[in-house]
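With one protein chain withheld, the remaining protein chains of the complex are depicted in position.
Labels run A, B and C following the written order; every chain starts at residue 1.
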């Protein structure tokens, strides 16, 4: 693995490295950790890389790695830069035959996302989009139970993602993370909706297997002086007949990272909370609620495949992240071994999810500006 | 107290009687429990009333009770009939000098509500609308903390009320409660929005002290064959600058009576769940979340006034109901004693809340039918 | 009902009255609320009793009430005085043909308890001991599921009752409740073990249907200057083969009234917490945990009989208390009607529970003083 971005002090880069390292399947062998060559070098050295594999920028990295013998070069790049700097390295990597792991939202614009999608299709390379929450075993279990029809036809979906970390104008107080996320030149046309709204939308579609078709959004910038949206909600309609509500806000003072989803079908319901991720509640109308737990033998094969510890030994966010990396790595290994990966067991969010995520941003922002109640979700 | 409705087998009538009896302040002395004279008599006898105080209908009750000496007659009526049968007895009671306790939604139409409001104003009599959830001590505490500015200026309000009991077409399977609640000739123009949406809207306005000014609603009838809405959600704007989301659904399979509210201000947030009513969570951005608990000495006077037991001895729904009755009875007693009741301590939902509730129904249903995104909340 | 004790300001007397009033089955008609005649009168008047039915002491009350015509006199007394003043009025009531409701621990000494038991046997009168927690519907459900063998043979019982209200020497700071409870001349030979240890022991035996046969106790007085125990724990063995641990402490700073029990059998386990009383967790080894909830149709008949509201409308401590009164009143009514009460459905803690409670106090205190590890539980 060669990393692009994620130099000293970056939050998400470190998470990616821990996640990638967890299962002993992936080795960080190279990196362009910053566009500042010195900073890149220092970061790489701190991570124990050979100087020869630390590059001053991603172009050099891709060029030089490609010149290495096949069994020595990196197999894929992991792109953990801010949104505006996703597309270029991803495209270049694909063009040079490298598989890609990439942070969400996938690109800066929907158009870029479509280009990436076309390139993935053209090259047949793998692209993994790190919608972390789709890596949790109990999310897999939820998706499985809906797929199996255990809850009946799905009617209602409530997904919400309240955070509080932008309830003050932190971007003006030296918070670097806040600074780029609230800056349209770095983040794109959406703030909260791009950062966390895309997670919420993906989770809703991922678990229900239904796609958003129409929406009616209220998008706001609550904190004075901020440029991008920091708050929003949308009424939703799905292609399978479900309807629901999506909430994403970064001004819910005191909230940490409280992504939650509830889904109700004709026969039963489910409830999952990211902050207590090893528990999945299943509700029935005429019998007791059931508490499904990670690591238990009664789970579906796909959920168990994504567990590492026995029940009661909690797994968390880094493990969910690591599941994306592990499934990606096993799929890649299968390909290198000329074997067929099990697409269900080794499933991970891909370039199509990335295109939908960028389309979600466009559609939800447009709806927020529209006087029409309902607007169609278009790509 | 004379009761109108609430004959044998009625759910809410029994709750009213238990709530009224709890504190030894109110005596059930008369009743017209049904428009069927025999059924009324049987119900009254079962409740231990003297035959002379059991009436075949509310008109007779009001007429006869008025003829009793002042110290023997009922002081007020409690109206626990279905929605369509609220207005007439309430108006007659007021016209004859009786105070009124009345179930919500207050009337069948907004116009009736306005007439009642005018009559209350004209007569100066007391009217208590049983928005039960406003009787919980931790709801009082939440309201108090917002009033005191402890959370700062309020920005976001999320109120939701999922139930699952109408996820099947129960009205066709002999469920009496379901039958009248889904029948527009009994319930009025709204189903779920009238039954539980009004509770959610009241709670949001009650705690925040802000009034809904604009809304954008998605109102649906999910279960085929049903006449009224059984599901809905609305984006909200408030007069104090807050915005939010209201969810009310009766098709959330497996949900019991899961009314919840979260409110976020510039300084902090709060979270309250009806199904665990003795706990109020207060969230802060830079210090630990606090768990306020009913019965604790650190609560506000108004919250403590509405507690009956020490902390850790849970109070519930009937006690919340009893708080409305107790505050109403103590206010009435003060009036009979020519004393001034403390309006804050003895506060209970009144006819103005009833008018707003009926207006909420009109507005939310209208918005649900509108192609405009936002409609103004009008009365 | 005639009340003995429970004058102005007394906590538990007021709870008894609310509980007795809740279902409209019991009327407070007389009382000797204090041994101070003036205070008794004032308390009775405040409660709306006729002066003629307010007595200066319990002896006068029992004597005078007996002289009233049978259909006018009280049917039973409710004794809510401190422990030392339980036996005399209870015995006198029984001797004069009045049924008895009495607070726990039943008497001041085990010998008194045995005398009461003999008198109840002799007279055939009803005696209800207010082990409140046995009145909760989910405790009934737990007992039912154990009885039905659903958890298999019971192996382990963990019952604990931490409170924090005596973590300081409150009895010296004007706390009246603390004053008598920590005074051996008022409370008896035990403090925490008498006040809450008896509840814990009763709950363990009540749910499991097994009786404590041996125990090994560590009994302490933690707060300097206190006379009675304020803390204790005991290792337990039961006659049905189970073993367990009982914890009762009043110095667990910050704890409210956190009675909890967990029971494990060969097939499954259960967990119940008084502070969230409407939920009963059922644990299985190879399938998801189940959450049983008060008011749900799938509960046992005895649990449902002890519910008043639909699921999701929480009931609490006063309702649990009211269940004891209601079952007692219905049993009494059946007797007055020369009918057979259903002993399972209308079950309430009785004089035998009172004898065991007093024996528990003797045994646990003796074990606490013993250098032997195990001592037999003797009566």
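Basically, a contact is a pair of C-beta atoms (placed from the backbone, for glycine too) under 8 Å apart; a residue touches a chain by one contact, two chains touch by 3 or more.
Being a predicted model, the structure only gives us computed values, none of them experimental.
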| item | value |
| --- | --- |
| Option from A:309, A:339 or A:378 whose C-beta touches the chain left out | A:309 |
| Omitted-chain contact residue, chosen from A:155, A:181, A:202 or A:293 | A:293 |
| Per the touch definition above, residue among C:36, C:60, C:253 or C:339 touching the missing chain | C:253 |
| Sole contact to the chain not displayed, among A:28, A:146 or A:190 | A:28 |
| Contacts of subunit B with the absent chain, listed as residue ranges | 282, 286-293, 296-298 |
| Residues from subunit A at the interface with the omitted partner, ascending | 11, 14-15, 17-18, 21-24, 28, 47-48, 163, 165, 255-258, 274-278, 293, 295-296, 308-319 |
| Positions on subunit C contacted by the hidden chain, ascending | 151-152, 155-156, 158, 160, 162, 164, 167-168, 216, 218, 220, 222, 231, 233, 235, 243-245, 247, 249, 251-255, 262, 264-269, 282-285, 289, 370-374 |
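By definition in this document, only the chains that are shown with their structure count from here on.
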| item | value |
| --- | --- |
| Chain whose Cα mean lies nearest the overall Cα mean | B |
| Mean-CA-position distance for subunit C and subunit A (Å) | 55 |
| Inter-chain centre distance, subunit B versus subunit C - centres from mean C-alpha coordinates, in Å | 34 |
| Centre distance in Å when subunit A and subunit B are each reduced to the mean of their C-alpha atoms | 43 |
| Per-residue multi-chain contacts in subunit A, two or more chains | 282, 289 |
